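Worksheet: the structure to be examined is printed underneath.
The other protein chains are all here in position, but one chain of the complex has been omitted.
Now for chain A:
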Amino acid sequence: MFDDEYTQVRELLHAAEVPPPRIDLGQAIAAGRRRRRARHAGWVAGATALVVVAVAGGAAVAGTPRGAPTAAPGGVGAAHSATATATSDGGACIVQALPGLGNHMVDAVDPSGSYVTSSQAIERSGAAYPVVWHDGTAVEIPLPNGADAAQINAVNVHGAVVGMASHGPHGMFAFVYRNGTTTALAKLPGYTLSSADGINATGDIVGNAFNDQGDEIPVIWPAAAPGTVHRLGTAAGTPYAIADDGTIVGSRGDGDAPWVWNASNGTAAGLPLTTPADQPKGQALAVRGDWAAGWVGEAGGGHLTSARWNLRTGAVQLFPGLFSGPPRGVNARGDLVTGPGEASSGNTAVRGGTALLLAVGPYRADIASASWISDDGTTLIGTVKDGNTDTPVRWHCPR
């Protein structure tokens, strides 16, 4: 790079038009004080936290069969919003580091909690390599042929890992790692790029294929026909997760509306999940048993709200208290874990409708981030972090 180009880019970045900051310094100091106190509170933290839960459209869609919600995006009629206050269960979580995984961020965890992945765990010769952790040992996942990096998106109960590998600035392709071998997944004709986002116990894999025009379509790599891939329906869409019974959740387009497909009828268009009338956009990001979880949002882009769907009844429930990110994990009881949130605020996990405060123990961390919650709701796996250090951990949260 020429020196004058350095100067030019620098000037361009400094000249770019930027809206004025809207920062509440008083709030930052108050929150900072709370965190300092929480850090000094010690290994076990049991506390009261509140999550405000709004219910929308539940009654309107009750009785709708699983996977076949009849409500159009936007909900049925005037979806009512009731507000209830949930109180803490008062339980205390104990946090322990996952031995053998080093200081890396947890990505995906399998539904049994036995396999844990981290995308950028090992760095060597200018490339970062992912690992899968099992029984206290992390095993490096070889990059598929031709790839220079890989992002892990999901792992199943047998330790099969799926994700997206990249080569160069513009190439990316879906891969699966199982039995010690990483393999690129089949490509759909005309679609040069792909990403694998979900895998179930059977080994069915769902994800996206992209073409040079930027079209993004939902696809499935069925376990029953290895080496093949086919499209889900005919519309653009993004599947994110597949349940063991073949229920696939995601969105039409990329966030245009939360959507559900079924692997046993892969050519069908799928159906929208219920949304509140004023928040028709959304994505379902996780699925387990009768539950799907993700977010809904206003048509114009704007505000996003965490949401959970009951796939049996079709009802949607909103969790405005989960504001640090959308749920990325749901268990068989409908408990949720979400993105990284302040360790002291309890806005990262909900169990039985109640916020669960995740202790950070001795790790001097500000942020607690759970990736997975067990079906009985007593064990969580995720990451605690301070400004620059990640520690993968397991929480035990007795009732």
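Note that in this section contacts are C-beta pairs under 8 Å (C-beta built on N, C-alpha and C of every residue); 3 or more make two chains touch, one makes a residue touch a chain; residues count from 1.
Assume contacts and distances are computed from a predicted model.
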Protein name as given in UniProt for the chain not displayed, "Polar amino acid transport system permease protein", "Gas vesicle protein", "Tripartite tricarboxylate transporter TctB family protein" or "RNA polymerase sigma24 factor": "RNA polymerase sigma24 factor"
Omitted-chain contact residue, chosen from A:Thr117, A:Asn262 or A:Gln283: A:Gln283
Residue among A:Pro21, A:Gly136, A:Gly180 or A:Gly227 that touches the chain left out of view: A:Pro21
Residue ranges of chain A at the interface with the undisplayed chain: 1, 4-6, 8-25, 27-29, 31-33, 35-36, 39, 105, 120, 123, 125-128, 169-170, 210, 214, 254-255, 281, 283, 285, 295, 297, 301, 304, 325-326, 328, 339-340, 342, 366-367, 369, 385-388
